[in-house]
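Excluded from the complex is one protein chain; the other protein chains are retained at their positions.
What follows is chain A.
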Amino acid sequence: MSDQRIFSKYRAYEIRNELQQSHSKKHRASATKRKNALKKIVANITLGYSSEMALLFPEILQFWPIEDDFEVKRICHNFVAAMAATKSSHLEEALPLIIGDFKSGSEPLQVLALRTLSSVPITSYLDECLKSSYALLHSNSESEQLKKTAIYAVLNVIQMDSKNAFMVTQLFFQILNNYKERPSVRANALYALDQAQERNADPHSSFLSIETCIELLELLPQLNEWDSARLLDCLTGNYLPVAHSDAHLLIEKTLPQLQHVNTSVVLNAFKFVIYLTNYVDFLKDGLIKQLSGSVMSLLNKPPELEFLVLRNIILLLLGREKPIINVDVSYFFVEFADPIYIKDTKLEVLYLLAKDDNLPQILQELKEYATDIDIQMSRKAIRAVGNLAVKLEQSADDCVSLLLDLLDFEVEYIIQEIVSVFKNVLRRYPGKYAHCVSKLVCFIDSLQEPESRGAMIWIINQYLEHLPNYLELIKNFTDSFPDEALEVQFIILSSVVKLFTKIPMPATEKICIDVLKASTEKLDSPDLRDRAFMYWRLLSISQQQQRSSIDMEAIREIIDGTLPAIALNSSLDPQIVEELELNIGTIASIYLKPVAQVFRLNKTRRLARTAAFNCHREKLDIISDSSLTNSPASTGLIHQSLNRRDSSSPVKKMNDYDRPAETINQLKSKRKSSSPALSLSRKPSLLARRLSIRRPFP
């Protein structure tokens, strides 16, 4: 086989020769040879040489009828599907062969044929596909597999050519509502219906009644995981609750699915429950506990799925004033081995979860991350600390003192990041942290990046009265003015003008004029030049015409007016939240962007307003289960014990688990040393000894 490498580039004639050689004899050896040649065709199509392989269509057609090996059939069907886009004239010749396979009576072959028919966008294929599929779907005796294949085949056909769409959707409805049909077939018909709706131009219509909905939910135990996930997905939006009681009932029926091991089932069930909570008049606190618990346990999935779950947790936290899940921060502490995207996302969640009461715990963690080996991670942690200071007014002191502690590490990137975030803190609390400024200024030489340099200039300018040597500090920047990044140049420019208007004296005037000159004469950036001219003119107006309406005071007001207070925007637009909550678990939930912005094929989903719709969802009452008299005794018991657990054990200590050892091994006194250099030096001698034993000197 070594000379027959399958995965390498072949010319069409090489494979043709090989096929013809083995064609003559009809025994076994030549059959395997022929199969190998055919495999090379598949491999070459994968490698991207499909136009070359298209030349072999006649050979494929030639072998098709005489082979009865299933693998060869699969290759032939794959080949036709791969050539579908070429509109080759041979496709018409292949059609009878495919139909032949469909009529062979063997189920796997029928499936294969049907899929091939639906994948070629030629009218004769599509018509044949529709005809065969109708026959399958209308009969009652066909196998589950065939029916499902037929459903997806016709779905594919109407997605390519919508002229039969109405008829097909009617057929799907029939299957969906046929009580005698197997559950899995019905579930897939529902999914196909949903997909067909997604494509057509009309707005989403909700076609499921409460009765159908309940009936479908009762099918769940008989469905496999994938069918269950899709069923729950389709219920969201396609069924409209019209009464509070309906919504409550369906929530009860859906909750068990949250225990499923498949993430897709859990998230789709979750989505459906969240959807229904828009139509209820109250929530039970047991529901919130169960929702939280089920999401949390998904965090032990493989990293990619964990990432998805974390992103959805962010969505749920951002979406509502009073989040519908209630989670503990310790779940989101970063682990050493977490991939970087998990670490990032966990940081975001920690930031969102931070409140005054759990802040000490979070700050302790962030401090650990800030000294992490990964520079990106450490920067993000510092940024998070700064943002927390802005977010939580009462605890800002703690955050600031942590930032000041971290400064003592004297690592360059840490300092730069701290300076950058400190600007926001100072803006948020004007004057409150003035005493920190003198410390920050000590690190002026470590600042390299434009962002931190810009922040530093701003800080100096804003706290001149606390810095006796401010002229020196400003000079530090103006001296290197021509070499700075453009954004820093802008900041320097406006700073020196501000400085001059604040303290008009010869020294500041000189600095100001120097910078204005440099920007207008030496540097090439037109934006910078224009801005400099603008400032210059403004200043000269006030200087020359004493009686002009613009005096120095007014200019100061223009240049150095009060800044608006900053607030971190940590909530999403309610409309976007509404849409995203209908898309939990999908790609859009990772990016937290409206669906239409990313995917042009998808429709925007909206919550429909019915009589039961809850307009003020922030005001939704959460009542404890025990107050409900109709809840069964057992669940009451469960939730009571859950409550008990929550209140216990704040922080555990390692020593609480300690127990006396039975054997204590004492340290051996001799110390061994290990270093790479030492172990190397030993080896040659060992080697020499062995050699000498084997081959004694003659």
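Following the convention adopted for this analysis, a residue touches a chain if its C-beta (ideal position, glycine included) is under 8 Å from a C-beta of that chain, and two chains touch if they have at least 3 such contacts; residues count from 1.
By our rule, contacts and distances are computed from a predicted model.
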item	value
Missing subunit (named according to UniProt) among the choices "Multifunctional methyltransferase subunit TRM112-like protein", "Ribosome production factor 2 homolog", "Protein misato" or "LADA_0E06062g1_1"	"LADA_0E06062g1_1"
Contact residue for the chain not shown (choose from A:39, A:90 or A:320)	A:39
Hidden partner chain, touching residue among A:21, A:62 or A:222	A:222
Touch criterion as defined above, residue of A:62, A:139, A:330 or A:540 at the omitted chain	A:330
Contact with the hidden chain (one of A:14, A:92 or A:304)	A:304
